[in-house]
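Once you've had a glance at the structure underneath, I'll fire off some questions.
Every protein chain but one is kept in place in this view of the complex.
Note that the chains are named A, B and C in the order they appear, and that numbering of residues resets to 1 at the start of each chain.
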Amino acid sequence: MSVLRLLYFARVREAIGRDGEEIERPAMAETIADLVDLLAARGGGYAEALADRSRLRAALDQRFVPLDAPLADARELALFPPVTGG
Amino acid sequence: MSVLRLLYFARVREAIGRDGEEIERPAMAETIADLVDLLAARGGGYAEALADRSRLRAALDQRFVPLDAPLADARELALFPPVTGG
Amino acid sequence: MIRAAITSAAPDIAAELARLEALGGGGIASFTGIVRGEDGLAALELEAWPAMAERALGEIAGEAAARWPLLGVTLLHRHGVLEVGERIVFVGTAAAHRAPALEACAFLIDWAKTKAPFWKREHRDDGSRRWIEARHADDAAAARWG
Partner (left out) sequence: MIRAAITSAAPDIAAELARLEALGGGGIASFTGIVRGEDGLAALELEAWPAMAERALGEIAGEAAARWPLLGVTLLHRHGVLEVGERIVFVGTAAAHRAPALEACAFLIDWAKTKAPFWKREHRDDGSRRWIEARHADDAAAARWG
C-alpha cells in the first residue's frame, strides 16, 4: 500500500480547510479525476472545493497535467484553481 | 523676392560642408525636387550630397514631406538622409 | 544570464536593469506589474506554491531563452500581502536587437500569468477577501505563443 501526498492551494485549500494531507492510494483510482471523485464524495468542504471541475487544475509530482492523467506511481498530487499570478 | 532657409543634416551636411544657408527662392522651382535639381547642378559637394534621391528626405517648415511636395510659401527646407536614431 | 526567483521583497528595478544592461546587448525591455488601486481594495495577497514556483519561473525563463536570441532573462515574482502601488512581478530581457527583447518580454509575462503557481486574493476595505478568477483573455494571450 503506497502513500500519496495531497497538496491544496488557494480556493481549494480554503474550502477543504487544510493545505494538504497524506492518504493511502485508493486501488480504484486510476486517474486524477477518479481520485477527485472519491475526495468529493467525502462531502463538506471537499465537495465544495472540487465541485466545479472546469475550475480545477492539477500537478503530479510538480508537473501540470490534465485531470484525466493517470496517477501511476506519483507520490504527490496538487489540486488548485487556475493560476492568477503575474 | 522671398528668402528660403535651407538646413542640411548628417551625410548631406557633411558633403555640402555647411549646416545650412539662405537662398532666394528660385522662380523655376515649384517642388522640392525642382530645387534639389538646381542645388545639385552647383556641382561639387552639392552634387555628391544630392545625387541619390532614394536616400534623400525633406522637411518643409518642420514637417516631413515627400520630394515631390510643392515648395509653396514655405520658409524653411531641410534636406537629410533617412533618419537612423533610436 | 537567466535569473528567476520568487521573492518576498520588492524587486530593485534599477539594479535588475543594470544587470541586464551590463550584458553587452543593444536592447533592454522590461515589464513591471503593479497592484492597481481599485475601489474598496485594501491589499492584494499573492499565494504561492513555493516548492514549485521557482522551478516554474525558471522553466518559463528558459523557454524564452530557447525561443529568442537573448543575452539575459530576468523573471521575479513576489508572494505575500502587497499594498496598492507595490510591484508584483518584474520581467526583463536583454538582446542584441530590440525585437527579440520586446517579444520575449511580452511572452514572459503572458506565460508567468498562466503557467506559474500563484493565486491572487483581494483584501477589501470591508474586511472581506475574494479570490481573483482566471481570465480567458490571459489564456488567449498565452496561447498565441503556441
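Keep this in mind: contacts are C-beta pairs under 8 Å (C-beta built on N, C-alpha and C of every residue); 3 or more make two chains touch, one makes a residue touch a chain.
From a predicted model like this one, the values you see are computed outputs, not experimental measurements.
Enquirer: Need the list of shown chains touched by the one chain that isn't shown.
Expert: Missing chain, whole complex, touching shown chains: B, C.
Enquirer: Check the options C:Gly85, C:Gly127 or C:Gly146 and report the residue that touches the missing chain.
Expert: C:Gly85
Enquirer: I'm checking contacts with the chain that's been left out. Which of B:Gly17, B:Gly44, B:Pro66 or B:Pro82 qualifies?
Expert: The single option touching the absent chain is B:Pro82.
Enquirer: Give the residue, chosen from C:Ala29, C:Leu46, C:Leu75 or C:Ala116, that touches the chain omitted from the document.
Expert: If we include the chain that is not displayed, C:Ala29 is the one touching it.
Enquirer: Identify the residues of chain B touching the omitted chain, counting contacts across the whole complex.
Expert: Given the touch definition above, chain B has residues 7, 9-11, 14, 55, 59, 62, 64, 78, 80-86 touching the missing chain.
Enquirer: In the complete complex, which positions of chain C touch the hidden chain?
Expert: Residues of chain C in contact with the hidden chain: 13-14, 17, 21-22, 24-37, 85, 87, 96, 98-99, 101-102, 105-106, 109, 141.
Note that in this section only the chains that are shown with their structure count from here on.
Enquirer: State, to the nearest whole Å, the distance from the C-alpha centre of chain A to the C-alpha centre of chain B.
Expert: Whole-Å distance between the two chain centres: 73.
Enquirer: Let me have the rounded angstrom distance from the C-alpha centre of chain A over to the C-alpha centre of chain C, please.
Expert: 26
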